[in-house]
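Here it is: the structure, laid out below.
Every protein chain but one is kept in place in this view of the complex.
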Amino acid sequence: MSGYVMASSENNPSEHHNAEILSIDAGGTMTDTFLMDSNGEFTVGKAKTTPNDESRGFIRSSQDALEDWDLSVEEGFPNLVSTVYSGTAMLNRLVERESEVDVGILITGGMEDTPRMGRGRQSYTGYSYSDRLHVNTHKHPDPLIPRNQIRGVRERIDVKGNALVPLYEADVRDGVHDLLDQDVDHIVVMYLHSYKNGEHEQRTQEIAREIIDERGTDTSVMLSSEYYPTLKESERLNTVTAEAFAAEPSRDQLTNIQNSVDEQGGNVGVRVMASHGGTIDIHANELARTLISGPIGGMIGANYFGEQIGYDNLVCTDIGGTSFDMGVIIDNDWQIDYSPEMARLLLSLPMVNMESVGAGTGSYVRVNPTFDKIELGPESAGDQVGVSAVETDVETVTVTDCHVALGWIDPDNFLGGDMPIDRDVAEREIEEQVAEPLGMGVYEAAQGVIDILESKLQNDLEAVVTGEGYAPSNFKCLSYGGGGPVHTAGYTEDLGFDEVLIPEWAAGFSAFGCGAADYEYRYDQTTSIDIDADLSMEEAAATAGEELTTVWKNLEQKVEDEFKNSNIGRSEIDFQYNILGQYQGQLNSIDIESPVSRVDSPEKLERLIDTFEAEYRRTYSEEARSPELGHTVTQASVRGVRDVVKPEIPTEEKQGPAPPEDAFKDTREAYWDGEWMETQVYELHSLQPGNELTGPAVMEGAATTYALPPDCETYLDEHRVHHLRRTE
Amino acid sequence: MPESYPREHIEDLVDDNLEWNQLHNMMSDFKDADRFQKVRDVLQDRVDWDDPIIIPYADHLYVVAKSDTRWVIKCDCGHEFCEHDENWKTDALINVRDSEEEYLEIYPEDMHPHPEYMELREFFCPGCKTLLEVTNVMPGYPLVHEFEPDIETFYEEWIDEPIPAPEGQSA
Partner (left out) sequence: MRREKQRVHERQKEGKGVGWGGTTLREQFEELEENTEETDHYAGLEKLELKNEEPITYEQMFAQLRGDLVTAREVSKEVAATPIVEQEGELCYGLFTPEGDSIAVSTGIIVHVHTMSEAIKYMINHDYEESPGIEPGDIFVNNDTHVGDVHPCDIMTLIPIFHEGELVAWAGGVNHVIDAGAIGPGSMNVSQASRFGDGAYYTARKIGEDLEIYNSWKNDFPDKTRTPDFLKLDEKTRMTGCLMIRSAVNDIIDEYGIDRFKQLSREAVEDGRRGFRSRIQKTMLPGTYRGVSFVDALYEGQSNLTREYADENHIMHAPSELHVREDGSFQVSFEGANKWGWHPYNCTPAAIQGGIWVMLTQTVIPNSNVNDGAYYSCDFHLPVGSWANTQNTETAHAYAWHFLVSAWAPLWQHLSRGYFARGFWEEINAGNANTSNWLQGGGIDQFDKLHAVNSFESACEGVGARYVEDGEPHAAAIWNPEGDMGDAEVWEMTEPLPFLGRAVKPNTGGAGRRSGGAGFESMRTVKDVSRWLLYEMGNGYMTSDGGLFGGYPAASGYILNAQDTDLKERFENGDEYPQHDLDPESGTFESKIDGEITRRPEGISTPKQFDDYDMYLNYLRGGSGLGDPLERDPEDVLSDIHDGYVLPRHAKDAYAVVVDKVSEEAEHNSASHGEWEVDEAATERLREERMEERAEKAQPVSEWYEEQRDRIRNEENLIDDVKKTYESSMRMSVQFAEFYHEFWELPEDFEFELSEKAERSLENRFKSGTKRKWKNPTKGHETWLGVGRDDEPEVPYTWTAERSIRDLPTSTASFGDGIAGTATDDD
């Protein structure tokens, strides 16, 4: 389980390392460590995940990484200045619908079936395009909480926030007693429109706490008006329930991790990666924000990378075994999706917006017998690679098999030789499963598969960029993930990106990103602040402007309170203010970063509206603008960021264009666009900044292969980032 | 995609032993080429009689070969209805629900058809009394002959196989 040093190939391995940044990702089976020292050099470690006490896996994985630098945990930990943890335990509780705790729900009377009815959408969330059409496949997932742990309380707050039905307090008492009889650990309270007026929920909490005290239990009461107070009851309820059901049980685990860091002499607060793209303290109120963190690490890393190097607009692309994840960074900021789907539940968590398509290097390749055409996925062999991986039991050809057949991947050196690959098997199976049914040659078919995948990725990528109202030429495309660099040239072809970049540490880029995440809290509040078209700017500022300002101030306070938990004062926090805005009557809003932190004057309000109009024109079109309808602010958000120590981007001296001799490995025949060509093979990590290569070439790294087709060239810059270019 | 599923898998399908995720996979995959033959063979094993099954006709019902020229519709209990191109319902037992009272056994008040506008006809197998079909029609509606399979075209042109016949009479 040894780590590899990529960013510092020329350094003396016995040199002393001062481990500063520790980023740990505890997956379902393995816990990965990314460790960086004060010089920006880094290494990785691995250990088995230990679900019963995650701190053991945490320590062992850290140890594995530290050993590369001849350090023990006791020696390494005291120097740490930043420690970020992300785990899958929370998400697993949701996926498995199993938790250590029991949760009861008090809901607006009459709406008790809300979780089991679950929105029709949940019966096909996460399905492939064809299954979404194919109605026989639709099935509702189990609700998080069974119906008999849900009690109705008669009350109603209406859409304007007025009490239509008063709180029936006797219902609260009956409900609380019933749930306590069932020994629930948490009582979640969710009433309709409570995001707008939480009085009924608060009174419910008072009554419940009285009863809990009387009965001497340690049940907690959680209100949807305090956690995630956003419009849409099913999403709000799912989220606050997930907080109780999946996130709360992790608090002990996280405390254990903090304790073991402390015991080993560490003097650093463990932070957790959150879906909104920042890290939060393990004592944060809304811990369910950390349910989803893994895939967004890359986006955060890309953004950080862009900030450091001076790239404002980036398209991030990450290819793994099963999926292709894409995201857009504009002016060094990402976009937020406010209703992501996770574990087949709709949630109301702010999450870094990424598009994911079910196509990766492990995707199955099959011939549709109805149309005699090649189809990819949506199922995949995942980390089982393909039929050519003889130690696995994969039976269906995958994309990687095609690469093997075409000579792009060295059968003897896949994943550094850890995975035995048989090229003959790949060719035989491609022949049988793909080429023969289509009446094609085997290499032609293999090439065809890759072309189809790459043009699909190209289309999806283009859609993500143009869907935001931009052209690819506004962006640099960053390609990472273990499977990325082998396809980069293919899926970026013809799109016209400003530049195509491949960091040499592509395979470890997501872990790098987690280490680069800010310390950040963000709070969102659903609003319905109308800025009517017939008001003067003065009138609007005095009404709508004041209202929005008040909401922002409240959210600011919440952010401040969270930081206070970690003894961080207001002066250390950078605030950012956002709104979701729309034309009156619309249902969809767009996310605007406000140029002002208060809108209590006509000038400031005008600046905010101007920003909205510019964004709307760009996103949809001039034809789609409708300012004559007036505007509505549907959500206000405040983000508070506090600086933390980040990984260094390596900067090395440039050498000449010719690669050093020891970087050259071999030549072999590979198939490029219908032709077998002699192809040079290099050791990826032995190339030097300043080196230039012309295709056809293949660069083999420890966990990734970078393919350079004949009409391409690449240049390695001083940050160990490859720049891919077409030669024509 | 399996070109064909193992026989055990098809047995599980017929015997209702598959888990939802297996069923979902079968729905999502391309269709296996030999499903018909596999299902027919499993069903042939499951029935207590020897007449070769030509096609599964409806739940519990089959078209079977009595000779190489005579095909009849037969229930899995052994009851034989009629020639394959006739309406088996004319040989069935029938019960008609056409009153409020009879509707209320199945449906709550106001949630059933109005008896003057629509009746439920329940058709039972005279052999095993299994409810084979329920039709909801206006009073006075003729019996509907739901399915007339074109067996010759199917066997000869679609799957290119001989039509099953009793032993010694193979077509």
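General remarks:
Letters A and B name the chains as they come in the text, with residue numbers starting at 1 for each one.
To be clear about the criterion, contacts are C-beta pairs under 8 Å (C-beta built on N, C-alpha and C of every residue); 3 or more make two chains touch, one makes a residue touch a chain.
Quick caveat: nothing in here was measured; it's all calculated off a predicted structure.
All shown chains touched by the missing chain in the whole complex, by label: A, B.
When the missing chain is restored to the complex, the residue among A:His17, A:His193, A:Arg344 or A:His487 that touches it is A:His193. Across A:Arg121, A:Arg251 or A:Lys553, the residue that sits in touch with the chain not pictured is A:Arg121. The chain not shown here is touched by just one of A:Met30, A:Val101 or A:Leu231, and that residue is A:Leu231. As for the chain not pictured, it touches subunit B at residues 10, 13-14, 16, 18, 20, 23, 26-27, 31, 33, 35-36, 38-40, 55-60, 85-87, 89-96, 105-114, 116-118, 120, 122-124, 126, 129-151, 153-154, 157-158. On the side of subunit A, touch with the chain left out of the figure occurs at residues 109-114, 116-117, 119-121, 123-124, 129-136, 138-140, 147-148, 151-152, 154, 156, 158-160, 164-166, 168, 170, 178, 192-193, 231-235, 368-371, 373-374, 438, 440, 447-448, 451-452, 455-456, 459-460, 463, 466-467, 494, 528, 583-588, 590, 619-621, 623-624, 626, 629.
In the analysis below, only the chains that are shown with their structure count from here on.
The part of subunit A that touches subunit B in the complex is made up of residues 128, 130-131, 134, 136-137, 139, 366, 368-370, 396. Here subunit B touches subunit A in the complex through residues 1, 20, 24, 27-28, 30-31, 33, going by the rule given at the top.
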